[in-house]
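To keep things clear, I will list the structure first and then write my remarks on it.
Every protein chain of the complex appears in place save one, which is left out.
Chain nomenclature is as follows: A, B, C and D, assigned in order of appearance, with residue numbering initiated at 1 for each chain independently.
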Amino acid sequence: MSKLVYLIPLFPLLGFLINGLGRKHLSKSMIGIIGTGSILASFIVSVLVFFDVKATGTSTVVTLFNFIQVKGLLIPFAFQVDQLSVIFLLIITGIGTLIHLYSTAYMHTEEPAHFGRYFAYLNLFIFSMLLLVLGANYVIMFIGWEGVGLCSYLLIGYWFKNNNYNYAAKKAFVMNRIGDLGFLLAVFWLIFKLGTATYSDVFLHVDKLSAFDITAITTLLFVGAMGKSAQIPLYTWLPDAMAGPTPVSALIHAATMVTAGIYMIARTNLLYSMAPGTQTLIAIIGLATAIFAATIALKQNDIKKVLAYSTVSQLGYMFLGLGVGAYTGAVFHVMTHAFFKALLFLGAGSVIHAMHHEQDITKMGGLKKFMPITHITFLLACLAIAGIPPFSGFFSKDEILMAAYAKNPIYYYVGLGGALMTAFYMFRLYTLTFLGGFRGTQAQASHVHESPIAMTFPLIVLAILSVIGGLIGIPEVFAKDAHSLGNFLTPIFAQSAALATEHHLEASQEYLFMGVSTLLIAGIIFYTISSYKKYQSTETENTGLAKLLENKWYIDELYDAIIVKPLNAIAVFFKNIIEKNIIDGGVNGVGKLVSYSSRQIRLLQSGQVGNYVLIMVLAIVVFILIWFNDLTLSYYLNRLFKNA
Amino acid sequence: MIPLLLILIPLLSGLAVFFLKEARSSKALALGSSVITLALSLMAVSSKGVLHYDASWLPGLGGRFTLMQDGMGKMLGLLTAISFPVVFAATYKNTYQKPAAFYGLMLLTQAGLLGVFLAADALLFYFFWELALIPVYFLCSIWGGEKRIVVTFKFFIYTFIGSLLMLVGILFVYAQTADHSFALQSFYNVQLTGKQQAYVFALFFIAFAIKMPIFPLHTWQPDAYEQAPTATTMILSGVMVKMGLFAVIRWVLPMVPGAVKGHALFVIILSVIGMVYASLIAIKQDDLKRLIAYSSIAHIGLMCAAIFTQNQIGLEGVMIQMFNHGINVIGLWIVADVIEQQLGTRKFSELGGLAQKAPTLAILLVVLALANVALPLTNAFVGEFLLFNGLFQYNIWIAAVAGISIILSAVYTLNMIQKIFYGNTVEKTNNAVEIDFNVQVVLGVLVVLVLVMGVYPQPMIDLTKDTVNAIFAHR
Amino acid sequence: MSITEILFFFLSALAIGSAIMVLVSKNPVYSVLWLVAVFFAISGHYILLNAQFLAIVNLIVYAGAIMVLFLFVIMLMNLNAHSEPQKNLWMKLAGVISGGCFLMVLVSLVRQANELSNKKALTVEGNIGLIKNLGKVLFNDYVVSFEITSVLFLSAMIGAIVIGKKD
Amino acid sequence: MNAIIVSALLGVVMMFSGIFFQNKSIIKHIAAGCLLLLLGANLLQHYEIFTIKIDTHNLLRFEKMGIFFNTITIVATLIYVLLSGKDIENTGVHVAEYFALIFFILCGVSILTSFNGLLMLFLGIEIMSIPLYILTGTDKRNLKSNEAALKYFLMGSFSTGIMLMGITLIYGGSGNFQIGQAIVSSAAGTVPNASFLEVAGLLLLFSAMCFKVSAAPFHFWTPDVYDGAPSVFTSFMATIVKVTGFYAFIRLFENQNELLGPTWKIILSFVIIATLLVGNITAVFQQSVKRMLAYSSIAQAGFMLFGLYASNDLSKEGILLYSAAYCLATIGIFAVLIKMKDYTLDGFNGLAKTQPVLAFTATVCLMSLAGIPLTAGFFAKYYMLASVVKAGGSLMIVIVAVLFAAVSVYYYLRVIQAMYFKEGEAETTEITPSFKVGLVFVAILILLIGALPSVLLNYFYF
Partner (left out) sequence: MPIQYYIYLCLTLFSIGIIGVLTRRNAIIVFMCVELMLNAVNLLLVAFSKMHLATALVADKATKVGTDGQLFVFFIMVVAAAEVSVGLAIIVMLYRNTHSVDINFLNRLKN
């Protein structure tokens, strides 16, 4: 079955081609069927492959053809099917299918041509994402890596008439590119040192790399991950990316693409385990991002922005997990996060849909009674993300935090702080949206309604997954070998596990931490709900820290001031001063010099015979002098015209 | 025989076109001749081994009419042969004064270009080098934009200085050859001292650096591209700049390996400065043509740098990228031409929202633009991947700095797309319509080429492998 | 000091003095006359060197024919001291200095020339300058060049006609 | 010897033709016929079929190359007469005399291609110069022509004086009128153990020859005289006379390289660079095409001096080719120029529209002068540069030369720009179809030599 793995990306590719080329000729329902159906087909194949892998437990490499083959470098176009990629395949195609389904309803107001374009982009995205996770070497991964960046760009700028959206799309692409450069450099480094970019070869010959090489490669790869997974300092594109349609945010900017960085590092776990310096860096950056984004999320009023910062924050947790060596935990969190964050976004989409594209939560409220399904699923998702047991988020976050404690207790405490903030802003969001009284306009009030089945069905499915998804990763303390995900992934992380020194916490300590954190989170939730239930929008401006948070720590402005503006200034300087005056001016200057000297030398031609003869006589004198005396002049001339 | 025919057909048909009166017939003859050339070129590509043609030419001087078509020659011959029908087809509806002269000069340019790529005799090479330049001078000066005369003048003199210096270099090497011959092989076998190599290198390289162009010798280029008639610009940037790269690989690398090694760092640093510099300037351009021009400078800079890294991966990258860049940039110029022809402006500030009016054009351009930023699965990715690889193996830091241009290229390319196609329509684009069918077809062909070459580049790599191996075997 | 030497120095002084007078005379007619004096002095030198043929030819052709031609032209144009244009002082100075440089350089060169030491020009001895000897050589060895000069004269003649003739 | 005698005789014939034929155009045709005769006579000697043998007592020495050079000049004159004959008629009343003078000049040319010893050099140069003084002044009513004639004459006779002093000093040093025999060369790098008198004489002779070929800084007469002279005769002066001067120059100094030591090369490079500089740079600013061509002829002289600098087999071949190429192109461009009503650059505006054939041929000629490949001028320049490189000369001076060649492109192209790219109504005098045919023939010849120079060199010369 694993041999048929090429079918998995093939279906979305076909979907993309059909929808893309036929967008003018196909009806909307046809487009929806093709778009969703192709992903569904992929999902089915993925499931089959999953069971195949689960049964055999081996990894398979399927080579389609040789992509690049030059002397000393062979890059096959090959897919690798193993436990890690299969997990991601399931997440991508599974959630992808749901979101495609959701989109058919969410986007129903679009014109057919644009509708087709939308689905084509989505299919292309799935295709790229599948390449990313399926690739058997870093180059194929990079193809997908850039491909998803492209699709993200296209989808963020989907409503291309709005220039702000276009800017956001461009920002996303450029920031991703910065990361991609790091990724590329790392790949070059690997090829330079090992002559290959294929995973298996790289891990086989890892001993040929010096410690510096490994640190450099891992750091550069991590730079790539920073861009794609929105870590400090390259995170600012993600909140802006909310310009795209909400299902896109759910699929790309929450569930799948942004986790590519985690996938990549998990894939490269061996190298990371050998580079403790980089691990520490990852842990610190992940943790910092988690906290930083959480603080910003506290004060955001745009429903999607809150979720965006929440995503950034959660991604930070995943990197913390990677940084402390809890690869399984990170992958686990990717999975659970995919469930509940997709759900949150889709729920938000449902709300936005109902509110006629109103996104400000201060203008919502009391939607509980209008949209019961959305409300319930959203609440479940909030509980999951806040980490209330036994919802899925609890298990994955707990695993990461426990591993962090084992590495360094400070990580744990800071991480816990972030988790508390998460609970706060999520329930602030929930409360403002669903509880209390309706604060929207009259027109909106009359239209608020529950979403159609195509939208609610994915919500329900995801809600179920959010609730029970954690059960595949029950911690060791509860039951021996209950962590089925961990067991499944063992072959992938076996080599790093051998390197790492295992030091588990005492079971009692672990129980204590779980209990305390759960209590704290529950407390925060109650506090939040009670304090925001009676919320009335006020016009008073925030001050102090609140203002700072509302304006996202002014990071965008800071980047603008220290990077964009200077870069623009340099570009303008180059264009108007250097290029125009110095380089082109130099070239033209030569021309001017010639015509200037032309005018001057011309004056020698005075028309006076006497002057002409005078110069001739002097020239003769000079000739004789040169010949008969080794004058300084002739000495230099001699040097000048010496034979080459 | 194929190499000879490749040159003769455009040459003779070019001369013949001059005597035609009607625009239609001259267009048709030009297109027909270029298609025949394309067919011949495909035959050359499909044939095995190196093609030769040899005839006596200047017996007293040691110059012979020797043509050689190895992998690189086949590849660039193919690029030239593809470009011309594409350009003719894409601009089929453009009207020119004195069409016969226009198409005649274009075909002469083609003959010159093919000659440059096929010549295996230094003097012959020089001849074709100039033959490619002179028709362009007339093309640009007669059919160009407002400032055409001044700009073309600068372009001509600039490149002419370069080629004269190259002539001195050729003469110098010729005088040092054992058998007093201009043959390529004699040039390869010439024994030069270190100092002589440095002289020869400088003389040759300046000519090629101007042609490519390499910072800071590039200022003729944006002006010339802007002012030239677009059909000529396509050839200029699609094929003609490759002359410089080609010539470095064919003539400089094997002839003066010592000097190349000695000056590699200098050239690479210049190229990399040029890449970043041109990219930055491209960001601030308001003119579509100038943007493409600066973008081209940046791309060529990378190729030049990779040549001088002197490792096999980099050189393979140059080979494939020469072809790819040609295809991509011609596509971009076609789009620029379409926009200018239809809307009468190239200024971003006067454009916008075209995607609503001409979605097909938008999609085609986006693909080409993505190839321009070397997105994976477009052809340019393969090339740039290898190029950067080569550069990286030479020096990590230089590669890192050069990598900045990857980011910057995304910035200006997306700027371009956004400003032309996105946003709301403005005054000039309100009445825009979809592009003509012939342009759609041409662009479609190019886009397919872009994607095919991006997904399955191996045939092109295999085609040029022999040249690369020969160069490394020679050293 | 022999009579030859005395004659030499006298003639030299005469030649140089007259030559200078040619330059400084304001009246062109005087200049011509001084130049005639120079030619006479030079003819004297020829005689001193026993180059009788040249001495006579010099007198006839130069002093006689050519200078008279000059004189006629000057008189035809009615040029005199008043109408004589003068260069400004700086130009004159520059001319004198550069001419002086030319002289100085060549003289210093001759002074350094070893091959000239102890070389003498025969004055009275030697009869190659006699008409008979010269004539023999001229019409034997140099007959071709002699004939060719006829072309020169033809063209000069045509020239004088073409230029001089009033249309 | 054939050419010397026949040209002198034909000169006399032309003189008398004026008496018998009042119709000017008949005289032109007679001249063309006479030139064919002269060409035939010269070719007879070239192919050693019939040679007039006279004992010249070693005053003249005939070699194949000189005779071939004669052929080139005669053919060039023939083309010149065919193209510009009509304009010679219009210059003045003494048409027959003008042609006679041209034949006398050709006699001088023949002498200069075969002189052996300084006496014949002197006579040859004078035979060539004196008719030129006259031709310069033929436009008698034109003050410019008068002025040019007087300037040319005064400076020409001054340079004759310098030359004679040089010859005298050489004679003083060596005791005969051959050059370069008494100089004993010594080890390289030091001043040769030469007779000081002889060296000084050579330098003076060199200066005088520089004057004749208008090399800087002895070039000052050239622009004024070329500008002032009637354009038809400028054409003749700038081509046939000038290249002959070069041929004589190189013949005279061809063996002096080793003898005069390294300092000689320095002086020569100084002259070459000064010539290139003055010629090219000054030409840039000229508004009058005629004057621009005068400066360009100085610039071309700079290139031809490379033949002297290198002084090897290649440079001799090169000077032949250069002469042919330069004469053809210059005669062609002057033939066009003469037809223009306005000699300024603006006068050429839009010529391509009104007279496409003229514009095209002028373009070919200008390109040839600029040395662009596929024209004869390229190979001319090529030979010059190649000979220097081959002689192991300084690469620096070659580079300087090509840089100036690029400058030359600047001003040549300005004319092409005016003809093709600028708007205007260039006015010409009446153009006959035969004139056009002649021009096209010249253009084809230029292109032919440009593509296959060996045809000219190998077929005729070897």
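Here is the rule we go by: contacts are C-beta pairs under 8 Å (C-beta built on N, C-alpha and C of every residue); 3 or more make two chains touch, one makes a residue touch a chain.
Computed from a predicted model, the values in this text were never measured in an experiment.
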Chain not shown, its touching partners among those shown = A, C, D
By the document's definition of touch, the residue of D:Gly161, D:Pro356 or D:Gly392 touching the omitted chain is D:Gly161
Absent-chain interface residues of chain A come out as 602-603, 605-610, 613-614, 617
Listed in rising order, the chain D residues that touch the chain left out are 119, 122-123, 126, 130, 133-134, 137, 140-141, 143-144, 146-151, 153-154, 157-158, 160-161, 164-165, 167-168, 171-172, 175-177, 223-225, 227-228
Positions on chain C where the hidden chain makes contact = 4-5, 8, 12, 15-16, 19-20, 22-23, 28, 31-32, 35, 38-39, 42, 45-46, 49-51, 53-54, 57-58, 61-62, 65-66, 69-70, 73-74, 76-77, 79, 84-87, 91-92, 94-96, 98-100, 102-103, 106-107, 110-111, 116, 119-123, 125-126, 128-129, 133-134, 137-138, 142, 145, 149, 152-153, 155-157, 159-160, 163-164
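The rule is simple: only the chains that are shown with their structure count from here on.
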Of B-D and A-B, pair with higher C-beta contact tally = A-B
Take the average of all CA coordinates in chain B, do the same for chain D, and state the distance between these two points in whole angstrom.
-> 42
Between chain A and chain C, centroid-to-centroid distance (C-alpha), Å = 101
Multi-partner residues of chain C (at least 2 other chains) | 106, 109, 112
Listed in rising order, chain B residues that touch 2 or more other chains are 172, 199
Contact residues on chain D for chain B in the complex?
-> 317, 367, 372-374, 382, 385-386, 389-390, 392, 395, 398-399, 402-403, 405-406, 409-410, 413, 417, 420-422, 452-454, 457-458
Could you pull out which chain A residues touch chain C in their complex?
-> 610, 614, 617-618, 620-621, 624-625, 628
Any idea which chain B residues touch chain D in the complex?
-> 57-61, 126-127, 130-131, 134, 138, 141-142, 148-149, 153, 156-157, 160-161, 164-165, 167-168, 171-172, 174-175, 199, 203
